[in-house]
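These notes are about the structure you will find just below.
Not every chain of the complex is shown here; the ones you see sit where they belong.
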Amino acid sequence: MLTGPDHLRVALDVIGIFAFAVSGGLVGVRARLDLFGVAVLAWTTGLGGGVVRDVFLGDVPPVGISDPLSVVTVLVAGLVVVAVYPWLAGLRRRNPGLPLRGIGSAVRHLDAVGLAVFAVSGSLKAVQLGAPPLACVFVGGITAVGGGAIRDVLVGQIPEVLRREVYAVPAVLGAAIIVVADRLDVLGAAVIWGTVVLVVAIRVAAIHLNLNIPTPPDQGVRP
Amino acid sequence: MLTGPDHLRVALDVIGIFAFAVSGGLVGVRARLDLFGVAVLAWTTGLGGGVVRDVFLGDVPPVGISDPLSVVTVLVAGLVVVAVYPWLAGLRRRNPGLPLRGIGSAVRHLDAVGLAVFAVSGSLKAVQLGAPPLACVFVGGITAVGGGAIRDVLVGQIPEVLRREVYAVPAVLGAAIIVVADRLDVLGAAVIWGTVVLVVAIRVAAIHLNLNIPTPPDQGVRP
């Protein structure tokens, strides 16, 4: 979907799907799903946003159920979670002081790459299919955060993306930049890749600065 | 979508979206969502039913992500909730006896208008796109109650519409009247607007008479 060096494009896409699928698989394990459920959660998280994107754009069957590379990436991520998780647990049991935060941090940074790539490639696909500008921004945002939202609903939780952190906003911003660049006729590889980098940068800054969107107070008024 | 005076049609549509979005925003604040989450809940509630309608009718991208007036209406409703809510809370804190039920009542009556307009315009759109009669009734009903159902699922609650009050039934009835009128070839402005008024009237009567659909007893049989 992204223009530019094909290897880089595919690699980033696979990284994004993989990172999202790992987060889905972990949520599945913690929710005590069986192996099939963990695979479904990895798939939902890695490819669910793109499925909604394709349904909204009328490009069916969705890539998320058609493309072997995407599905294999998700299944490998699920297997990694299931295989690595008990091993990590054993490791920590034998070394109680072991810091495992490096792994969590790596997953969060890869997830930022996925967020950026999905937002940009989602809005780009919408632009290329001739969707109205506003729809292109929505589609980019939904591609980026939709999979994680479905993941949370499936395990009975309110989607994280609605509750805390600066997560969806950089994605929507990235999608909007793509749309504006298209209207200004400057949508080339430089803008596309620059936008990916910008979204990653904002998201990573939000992680490190622990930024949150304000939560409006609930003061118990029931009008 | 409705025929007849264009100003009236657009005004009713905006009223419906606004009322639904306010209810979504309020649910979002109560579920402790952040500002982005509140905006998403307002959007989901105000436009989610129409999004499902358009996906079911193959009219994509859905109006709910394409139409600037609809999206702006939703965002304004979200802002109103976030801005007015703390102000109301402060007002009540200073005047503990203050009755705020007038506001809640107004929202419920505007919601009845939204229910009626969405049911009628949803089934009308399906009729105009040549969908089978049964599908037109379903689409009208889903347009009217789908957004609220998604809102409830997103905050981890069983949809209100499945549990209590006479809410969906007048919507389905209104959609059915549109379909029957179309089959009888009498689908004009009089029938359309008469149906909107009828659905509003039934729903308002249900509010004031506190009508509920019966709940079948759960007697603990687990066959």
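Residue numbering begins at 1 within each chain, and the chains themselves are lettered A and B in the order written.
Note that in this section contacts are C-beta pairs under 8 Å (C-beta built on N, C-alpha and C of every residue); 3 or more make two chains touch, one makes a residue touch a chain.
Nothing here was measured: the structure is a model prediction, and the numbers come from that model.
**Q** Total copy count of the complex, if 2 are in place?
**A** The whole assembly in this structure file has 3 copies of the sequence.
Keep this in mind: only the chains that are shown with their structure count from here on.
**Q** Would you tell me which residues of subunit B are touching subunit A in their complex?
**A** Going by the criterion above, the answer is residues 28-38, 40-41, 51, 55, 58, 60-62, 65-68, 71, 81-82, 85-86, 88-90, 92-93, 100-101, 103-104, 107, 153-156.
**Q** Of all residues in subunit A, which touch subunit B in the complex?
**A** 55-58, 126, 131-132, 134-135, 138-139, 149, 153, 156-159, 161-164, 168-169, 212-223
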